[in-house]
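Only a single protein chain was left out; the remaining protein chains are all shown in position.
Chain lettering (A and B) follows the sequence in which the chains are written, and residue indices restart at 1 in each chain.
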Amino acid sequence: MSADLHDLGFLEVAEALTQKRASSEELTMALLARSEELESKLNSLTWFNREAVLAEARAADAARAAGDNRPYLGVPIAIKDLLNVKGQPCTAGSRILKGYVAPYDATVIARLRAAGCVFVSRTNTDEFAMGGSTETSAYGTTRNPWDTDRVPGGSSGGSAAAVAARLAPAALASDTGGSIRQPAAFCGVTGLKPTYGRVSRYGCTAFASSLDQIGPIARSVEDATAVYQVIAGLDPHDSTTAARPVDDCLPNVRAARDLKGLKLGLPKEYFVDGLHPEVEQLTRAAVAQCRALGAEIVDVELPHSKYGIACYYVLAPAEASANLARYDGVRYGFRAEAEDLQEMYEQTRAQGFGAEVKRRVILGTYVLSSGFHDAYYLRAQKVRTLIRRDFDRVFARCDAILGPVTPSPAFRVGEKTADPVQMYLGDIFTANVNLAGICGLSVPCGFTTGGLPAGLHIIGPAFADARILQIGAAYQHATEWHKQQPKI
Amino acid sequence: MNDFIASIGLEVHVQLKTRTKLFCAFPAHEEGDPNVAVCPVCLGLPGAMPVMNGEAIRQTVKTGLMIGSRIALRSTFDRKNYFYPDMPKNFQISQQAAPLCLGGAVEIDVGGQPKTIRVNHIHQEEDAAKITHLENSSEIDFNRASTPLMELVTEPDMASPDEAMAFLIALKEMLIYAGISDCNLELGQVRCDVNSSVRPAGTDLLGVKCEIKNMNTFKGIHRALTYELARQVEVLRSGGMLVQETRRWDDEAGVTLPMRSKEYAHDYRYFPEPDLPPVVLDAATVEAWRAELPELPAVKRARFIRDYGLPEYDVGVLTADQALAEFFEAAAQQSKNCKAVSNWVMGELLRALGEQGLGIADAKITPRALAALIALVDAKTINMPAAKEVFQVLFEKGGDPAAVVKEKGLAQVSDAGAIDGFAERAIAANEKVAAEFRGGKETALMFLVGQVMKLSRGKANPQLAAEALRRKLRG
Partner (left out) sequence: MAMRFSENADRMDVRYVAGLARIALSDAEAARLQGQLDDILAFVGELKKLDVSGVEVTDVATEAQNAWRADVPIAGLEREATLANAPLARHGQFVVPKVIE
């Protein structure tokens, strides 16, 4: 059966290991072999170390032989190159962190490690997660497995492409304005952005701390749920994590068959001019499917939606300008040769950061600077309140919201790089979810005539992560879209 | 200076006495090798996040309670952005929009008159790393990075370097009293930015403010202010204009100098720290912390004057140190002679402690023993020289004064017959002096008393000896 080992999803791998139908070493070897074969076309990974990873897999096998029966022992998982894994490089897609080796584990990594997972590879990302295509990565653009002339989305394009291309059964990613859901939609895989405060951010290289959230990309809602279940929960190292318990929702997700009794909102603002007609059609078909599964579909309004992107592109760069100030060549990472300290700062950052990062850091610095703070930053904080209130009102009468994840399917490499504003508008349906701190799930919902995947966006209120996972699982039980494989 | 009025405001940074740093659980106040007390958080590694030390919050709030601040029931943290290699994240986590303590005041003494120095607010922030500038490079040690600081910002209410000193001394005393900081200036635990301005007498509008950064000795602050105020007056007198600027104190040269103004220095781009939830306090917590406060030095001084009838000088000495004040009070409560207790504590006790470089906790004498010793003196059981001898024994070994008196045979001789005998012998041996007394030289008596004491080996009651001599010489 070793020929299809790479085809197994996260829970299937766990089952194969538990039933001793395969070893972690065999699985890992299969994934590494496939990575070696396909990476020249995809460039979805920034790092994998055959020997180190196989040693981890063998250790897991040895533990299992010795009676260790943790359910995810030896299950390989890919990690976005933004999350710190002790002893592995962590570049954040940036030249400025080239050669940096993480001296500590992120909390999500520590939890996966405790669960027995093997960190098989590191996935490409837009530089410091700033982008929607992986084109801003200092380590080259990742290609969409469905059409290698196209982008996989971003910033977690490497994670989405790797999972879609069967280089890993699942991957960890992060989402600040859509960076899990948009690449999941572009690559035909499942991605969850959990509620803000549900998953610890400790050890995740920060982009915009009030918006960042770590979540899984996987081949099914069930797999995503399994990973989410491991990483979610209160963390003493991240003071913004919620003290609420994380219920075991995997049994309910696995059992989800229909949507009876659920009221799902359809915001009219999400179906406007500019939405790609095929994406609209696929989304509406998915909504019809949900109705067929028993959900009541109601029209709702999110009147401040259209201000979301502008609000996001004030707040996120502002926070980023401070978060990225630490990359200065003093304690770690790249340092430019210089005569004095100021020159070292300015040259290190000039040479270490790419164009998009510089653009956002400068923008963020500006909106916080004396004389402009109130007009931009303070105002955006208030607009954020309005956007949250929009969702509060809708969730007072709806269980979840349905809509498209992206305004278009995957675009061509280079198509939007010259026009940042056009690129930013790609976050139009996703960024509001981060601004409101709520949860969102992207599930595959069909293909365009050109063979490109589209995603259905299921948005839930804060801490209703289990609910949107159940909705997504019921939808996937009734559909086959998530089972489609790209031919590379 | 008389035709000008000075206004001085202080920004006092105080290191709090916590075991761990402000935002990570690594030891604070580490004085060992460089970069041994660091972690991902205080080194500003990618992905590291701050976690608040609750003890630091408690200490800052207690400081606010001591000076009568309003305690914010919801307080938030902000990032203060500036690039400098001693700040690992290139922003400092501080408080700008909603600090923990608002308002408050510290009372100082100005030439015997009380004066109130208003405090604008107290906020919490993290300390920077230690940077050592060498000729062609600088070295950085992050052990100190993220040590808890509170910054207390006063209104410009001080009118002279002396008042600034009085304020700092009063503040330091309170903080040490309440266990909030050791305020060790040599270790940099108290650092000040000093703002000053002058304006012509008779005007109300404050003059142009100059800030002297990063002063770390009180004496230095006094000297710097004295220089700076004179400089400002001189500029104005000679028809010049002052510019708002940041200056530094050159201690060797004894002058303040303008710092090469940093182009971006004042654009800190504050915004809320997204990684720290707000501090939300309820009244019960605040009241519980208030209950932990010790009696403040000023209150204690007033009470000592009222309850023990002591002069102000004594009270100042006794309350300067909380442990000393406690010792005094314990002894005074068991004594009928509070002034004598004060004299003993200020005199013999402090002398003995000082000689041996000890703290009050090291002394073996108990307050009860001191009170008993004073009672023996007052009952004329022993005389003063004997009492001092007893004290020394009690100080070193402890024990009961009566037992020491007995053991050493130090009880005074008050028996009239015995004293008469000593007096007769003293007169007989010093006829010339006796004649001088008879001739009207009163002071000659003192010599004869001394002789009686000598003959009695110090045990005679000196008053009785004087009476006996007088009787016999006149007789």
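What we mean here is this: a residue touches a chain if its C-beta (ideal position, glycine included) is under 8 Å from a C-beta of that chain, and two chains touch if they have at least 3 such contacts.
These numbers were taken from a predicted model, which means no experiment stands behind them.
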{"item": "Option from A:A52, A:A65 or A:V101 whose C-beta touches the chain left out", "value": "A:V101"}
{"item": "Absent-chain contact - pick from A:F10, A:W47 or A:Y196", "value": "A:Y196"}
{"item": "Full-complex contact with the absent chain, from A:A55, A:L250 or A:L425", "value": "A:L425"}
{"item": "Contact set of chain A toward the excluded chain (per top definition)", "value": "99-101, 103-104, 196-197, 210-211, 236, 239-243, 273-274, 304, 307, 309-311, 313-314, 321, 325, 328-335, 338-347, 349-350, 353, 355, 358-359, 361-363, 365-367, 369, 372, 375-376, 378-386, 388, 407, 419-422, 424-425, 428, 437, 462"}
{"item": "Missing-partner contacts on chain B, residue numbers", "value": "18-20, 25-27, 33-40, 43, 51-57, 76, 83, 85, 97, 131-142, 259-260, 262-264, 267, 269, 272, 274, 276-280"}
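In this text, only the chains that are shown with their structure count from here on.
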{"item": "Euclidean distance of C-alpha centroids - chain A vs chain B, Å", "value": "57"}
{"item": "Chain B - residues contacting chain A, complex", "value": "40, 43-52, 79, 81, 83, 85, 88-91, 138, 140, 266-267, 269-271, 274-277"}
{"item": "Residues of chain A defined as touching chain B within the complex", "value": "83-84, 90, 92, 97, 100, 102-104, 106, 201-206, 208-210, 236-240, 318-319, 321-322, 325-326, 328, 330-332, 341, 345, 365, 368-370, 373, 377"}
